[in-house]
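The complex appears here minus one protein chain, its other protein chains still in place.
As written, the chains take the letters A, B and C, and residue 1 is the first residue of each chain.
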Amino acid sequence: MSLNDVQHQTHKWISQFKEGYWQPHEILARLTEEVGELAREINHQFGPKIKKTTEDTNEIGDEMADIIFTLSCLANSLNIDLDESFKRTISKSYSRDNQRFEKK
Amino acid sequence: MSLNDVQHQTHKWISQFKEGYWQPHEILARLTEEVGELAREINHQFGPKIKKTTEDTNEIGDEMADIIFTLSCLANSLNIDLDESFKRTISKSYSRDNQRFEKK
Amino acid sequence: MSLNDVQHQTHKWISQFKEGYWQPHEILARLTEEVGELAREINHQFGPKIKKTTEDTNEIGDEMADIIFTLSCLANSLNIDLDESFKRTISKSYSRDNQRFEKK
Partner (left out) sequence: MSLNDVQHQTHKWISQFKEGYWQPHEILARLTEEVGELAREINHQFGPKIKKTTEDTNEIGDEMADIIFTLSCLANSLNIDLDESFKRTISKSYSRDNQRFEKK
């Protein structure tokens, strides 16, 4: 599934409902909530709390998928192309940060 | 670019360096930092501060791309397949949340 | 209750248990989780979701208290005096940011 497909699937889901996309600040609050849920999972599996019997990375994956869905809502509502943004970021990294860390 | 490509491009970048992937809590802290930078941009463009002369959604897109890159680092370091997680999430939404909101 | 009392009450609570204070990254993850819960409450009461029957700011206050408790754990574990830090911040604001916004 491409980043474009992610945005398209998100739009297909949202456009079923009357409510439509939320305002940017509301989507950001939702993103903050989802990142909090990922943080709880990270502390559950790698932190100080009593460990789960099975190391279930599925739950961490699900929290990350919720974050991607929320980002995709924000991107759609602002007409941002995440594929283009990601390519620009990677390309900037190669030209700018390439000498920042010690190479193998 | 597919979610698999995103994870592959991230791995290609990271594996150039001796440092490798950080620990889950360290990547989570970085994610928190990146979400904070997105929050600053949202307040700049849609919030109470003095508006920028041009509505530059590129910067918001770039912050989102940094979040996706950081998520991709976490996924790679834990062998999580984001494509699979995202498909599972969307599919769960259709079976579970389909009646939660008012349809068009 | 003073900020010193807050830190002292927090310490009294934590020092009952064998576990003691967590590592800084673990406390930060907990803080991220608590901020996420505040974000959920903000969206519940001021956002797009169906409004609660009573506007219950108590719940928002409780989430803020959880954030203060978590900050206080981090401060205690690093021997940081929040009272001193807060006074320094306010004092810096008066000398630095005083002309940044339009006065009444």
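Heads up, the rule we're going with is that contacts are C-beta pairs under 8 Å (C-beta built on N, C-alpha and C of every residue); 3 or more make two chains touch, one makes a residue touch a chain.
Given the structure is predicted, the values throughout are model-derived calculations rather than measurements.
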{"item": "Contact footprint on chain B, counting only the chain that is left out", "value": "19, 22-23, 26, 29-30, 32-37, 39-40, 42-43, 47-48"}
{"item": "Where the missing chain touches chain C, by residue", "value": "1-3, 5-6, 9, 13, 15-19, 23-25, 28, 31-32, 35, 38-39, 42, 45-47, 57-58, 60-62, 64-69, 71, 74-75, 78-90, 93-94, 98, 101-104"}
{"item": "Residues of chain A (touch criterion as defined above) contacting the omitted chain", "value": "23, 25-26, 28-29, 32"}
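The working rule: only the chains that are shown with their structure count from here on.
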{"item": "Separation of mean Cα positions, chain C and chain A [Å, integer]", "value": "25"}
{"item": "Distance from chain B to chain A - Cα centre to Cα centre, in angstrom", "value": "3"}
{"item": "In chain C, residues with contacts to at least two other chains", "value": "23, 26, 29, 32"}
